[in-house]
Structure formats: structure tokens, C-alpha cells
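Let's look at chain A:
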Amino acid sequence: ITPENQLVIGMSMDNLLSLDPASASGLDVVSVNSNLYDMLIELAPKEPSKISPAVAKSWSISEDGNRITFELRDDVIFHSGNKLTAHDVAWSLQRVLKLNLALASTWKTYGFTADNVEQFIQAKDDYTVEISLPEKTDPNLVLYTLGSSPSAFIVDSKEVLKHEKDGDLGHAWLTTNVAGSGPFQLRDWRAKDRVLMTRFDDYWREPSEMKRIVMRHMTESQSLRLMLERGDIDIAMGMSVPDIEALKKDDNIRSEATIRGTLYYVAVSMKDDKFSNKKVREAVRYLIDYKGINDSIMPNYGVLHQRPLKLGLDATLPEPGYALNVQKAKTLLAEAGYPDGFKTSIRVLSQLPFINIATSLQSTLAQAGIDAEIITGTGNQVYGAMRERKFEMLVGRGGGGIEPHPHSSLRSLVYNPDNSDEAKLTNFQGWRTGFYSPEINTIIENALLEKDAQKQIEMYQDVQNIYETQIGAIFPVSQMLDTVLLRTDVKHYEGHQAATTRLREVTKER
Partner candidate 1 sequence: MNIIDIEKLNLSFGSGVNESKVLHDVCLQIQAGESFGLVGESGSGKTTVLRCLAGQYHHWSGQLSVNGEQLQHKLDKKRCIDMQMVFQDPYGSLHPRHSIETALAEPLKIHKMDNRDERITTILKKVGLDNSFRYRSPHQLSGGQRQRVAIARALILEPKILLLDEPTSALDVSVQAEILNLLKDLKEKEGLTYLMVTHDLGVVSYLCDRVAVMQSGRIVETISSDDLANHNASEPYTRMLLDCCYHTEATNVTAESNIY
Partner candidate 2 sequence: MEDTKLEVKNLQISFSHEGSQVNAVRDVSFTLGQEKLAIVGESGSGKSTVGRSLLKLHPKNATVKAEKLQFGDIDLLQANDKTMQNIRGRRISMIMQDPKYSLNPVMKVGDQIAEAYLAHYKVSKKIAKEKAITMLEKVQIRDPERVYSLYPHEVSGGMGQRVMIAMMLIPEPEIIIADEPTSALDVSVQRQVLNLLDELISERNIGLIFISHDLDLVRNYCDRVLVMYAGRVVESIKASELENAQHPYTQGLLKAPPRIGDIRNRLPTLQRDPSWLFN
Partner candidate 3 sequence: MLTFQLSNKRFKHFFGGLSSVAITLLGLLALTFFIGRVMPIDPVLSVVGPDADNSTYEQVYKEMGLDKPLYTQYLYYLNDIAHGDFGNALLTGRPVIEDIARVFPATLELATVAIIFGIVIGIPLGVYAAVNKGRAVDHIIRVISLFGYSTPVFWVGMIGLIIFYAWLNVVGGSGRVDLAYDGFVDPVTGMLLIDSALARDWDVFQSAIKHIILPAFILGLNAVSFITRMTRSFMLEQLSQEYILTAQVKGLPKRVVIWRHAFRNILVQLLTIITLSYGSLLEGAVLIETVFAWPGFGQYLTSSLLLGDMNAVVASILLIGLIFISLNLLTDLLYRVFDPRTRK
């Protein structure tokens, strides 16, 4: 049984490779760093388009929408004892672009570069930060990024610079250390083992009731389940469906599902002759057992969703209602010149639920004569192949946009301004699959500048319709759901859609 003033969390830390806000991608990191660092602003857990103040007590957007100004609190202290100032904020954001690591990507799409960032992000005085936009874009999108991106954490510039080596802006040091102002201090982090945090007593908000948080790397779902049942852990994440279903029946345990911005999808490569044929793509669309997958594989992992835009946005159209139809698919394949099907391969992460989706896909493809071999691998291998455009079919998850904004999804899944191999737009899944529609590109670019909200929504709906008729290379199957299981004595835990789940309010009532 866990002590009353400690919170013990079992979760997979497979993707937790670095704690540096400039380089750490992946949801695991956000859920750790959210408790160690602060952001300027925060998004509401269940209603992410609602922005609330944090380190910034207020902000304003200039008339022309080109500049955002933040007024900071003056009572925020870092764990080191240093005061948090506007300089730290500016430095933190500049650092992301200067290092040009994974998380710079989003900022670069807004037009920031390592060279111009000092000019566009500036501390006006000790408690005022001004962000000017290098290109015209929707400033709300930028605000959302500041409230959700792992790169938006404010680091203690003085402390970090003490540990700078060879002009790395403290990158090496920050990989395993933390210089934040969050409600908890990092005590010890061991990769793929555990993260230990202790309460930061000088936190500017109410100090947390929990003295210690232990996050433990656990991948075996049954182990998590057994330990949760015994009360040896308080919160379990990343469990498998059957265990979740079983635990839901336990009175001492409750579950909390949070919807995420990412989509489970089946992708095909249009660099491949077969799949560049629209009829074949349409056939594939008919060969996915959406219902079967969502009913028997996806519960607790995701909910049925077939649009490239994520659920819950005003612009998202109702489901198009694709369904498994082998007969139709066969006809289409015959029209496309493949009456007997063909051989292909499916690349997939060797994890639940990916592998099960792939297995299901394999069997439905087989019904239309398509003989697909499954090639499993780590994320690195699967997405690596995708980035190099060396795949035929793939079961994956993406749509990265954490920001509650249609652009964020579309940019990641559909947008592809240059389809040449040399362009190497590897961060766009549109480019990776080779789906290129100038029509869609234009609408996406214009929609971002559209000031009229209603019009903007219509534009985004157009995109979805065109995508449907042109039959994109990515077929969304399910919108990701993150199901967390908690002991019922854990209160005030609120899963965050953007994964920035903050544990500072959690209490235990026994």
C-alpha cells in the first residue's frame, strides 16, 4: 500500500529519452515535465481551447495579430532560488530554435529561425515578454503552442548556463537534469526505470499535498494491474484493454479516459505504383474493418474516427461512415487492374494496439486477395522507413498537432507543399506518404489567415471533403484515447488532452 503523502504512478517510459524541453518529444516527457516546469499559460484539461494564466498573469494580441505581449508574475522562483524573469522566458524559447532539435519544428513553421528568433522574441523588461510573428498566421495557434508544446517550458537560464558545455546551451546537462520552477523538484531520473520528484515548497501556487511522486517504468500491463489492485501503485497508465476492462469492475479503482489529438491510421505510400492508383486506395478504404477494429481492439485506446481532423473541433465534419465492403473493394481492384489482388507489406509498431490493427487489416486485405506481410519494428524502424518513403502500407499513429486548432492536424497529416524527394519534408506525414494536392495546400494556407471564424471553419470543411474525394493516403481509423486507471482514493486528478497533466492538485482521501 502506498503512503498517504506519496503518489506512485506506473507507466511506460519507453519514449522518455531526455528531459530537455528543447529536444524531448513525446507525450511521456510532457507528463513528467509539466510537474517540474511552468509555462506562460495553460490550457484547460478538458476544454483545451480555453486559455488560463500561469506564469503570465495576462497577455494581449496586437491589433494586426502580429504581436503577443505577456505580463509576468513577479513571485515565481526557480528551484535554484533564482527569480523567474522575462529574460528566462525569452531565453528558453530562443534556445529551442537555436538548438534546432526536435521541438523547433513547430516554431519553424511559424517562420521563426535560429537567426531571427532573438529579434522576434524579446524580453521588454523584467516582467514583460513580447513575441512578434515573422509570418502571418493565426495568433491563437501560437498561444495554443505556448500552452501545450513541450518546448514551452520555462527554464532557469542562469542555472543552465552554469552547466553549459561547448556552447550547447546546457543541452547535455538538461537532458538529465531539470532547472524549472514547477511544483515538484526532480530528485532522480533513471531512464527506463523511474522518475522521483519531491515537492517544491516555495512554489508560487499552493504547495502540493503530495510530498513525493514516484513514476515507475512498467510496460507489462498485468503487472500494473496486479499492483494497482493491491494498492502498490496509485495510478496506472498504458494498460492493455482487457486489464482496463477488468479493473473497471473493481470498486477501488476508477478509470479516466482522455481524448488526445492523435489518430490511429492506416497509411499507404503513393510512391508505390499500386497505391498511386486512386482505385486501389479506395479499395483499401473499403478493406479496413473499422467497426470490428473499434469494437474489439480499440476500446480504451481510441474511438472511431475517420477524418483527418481531430474530434471535438468545430470544423470537424461528421463521420463519413466508411465500412468494410470486400465486394466493392474487389470490384475496384479489378478496375484498377488487380483482379487477383497483389502482394504487399504492412509496417507496424510491435505494440498494442498497433499490431492488432495490422493483424485485422491483414486478414481483411486477404479477403480481397491482397497478400500482406506484416513487418514489425520499433517506432524508430517503422517511422524511419516512413520518413525515407520506403514502405508500402503502415499502421501508425500521428496527427501530432497538440494545439486545439484544425491547422495543427492538417499540417501534420495532409499538408505537403513540395512532393519532390529532395524536399525531404520529413516532418509532414503528407510528404511521407506522397499525397500531394495543390488544391488542399492552398486552402490550408489561406484558412490560417482567415480572420472570420465561420469562414475559416468552412474552409477547413472543404479540405476534408476534397480529401475524401481525392482519397488521401492516410486513412484515419480511430482517435486516440488515453485511459488512466486510478485508485479511488486519489482525488483531483485531471487527465489533460494535451498530456500536460498536472499533479499539483492531487490529493489522497483515505
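How these were chosen: all candidates are chains of the complex that A comes from, given by their letters.
Throughout what follows, contacts are C-beta pairs under 8 Å (C-beta built on N, C-alpha and C of every residue); 3 or more make two chains touch, one makes a residue touch a chain; residues count from 1.
What you see is a predicted model; the values in this text were computed from it and never measured.
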item	value
In-complex contact of chain A, chosen from 1, 2 or 3	3
Touch list for chain A against partner candidate 3, complex	2-3, 6, 8, 10, 14, 17-18, 23, 25-26, 100-102, 104-105, 108, 172, 175-176, 187-188, 190-194, 196, 214, 216-220, 222-223, 226-227, 229-230, 232-233, 378-381, 383-384, 386-387, 398, 400, 412, 424-427
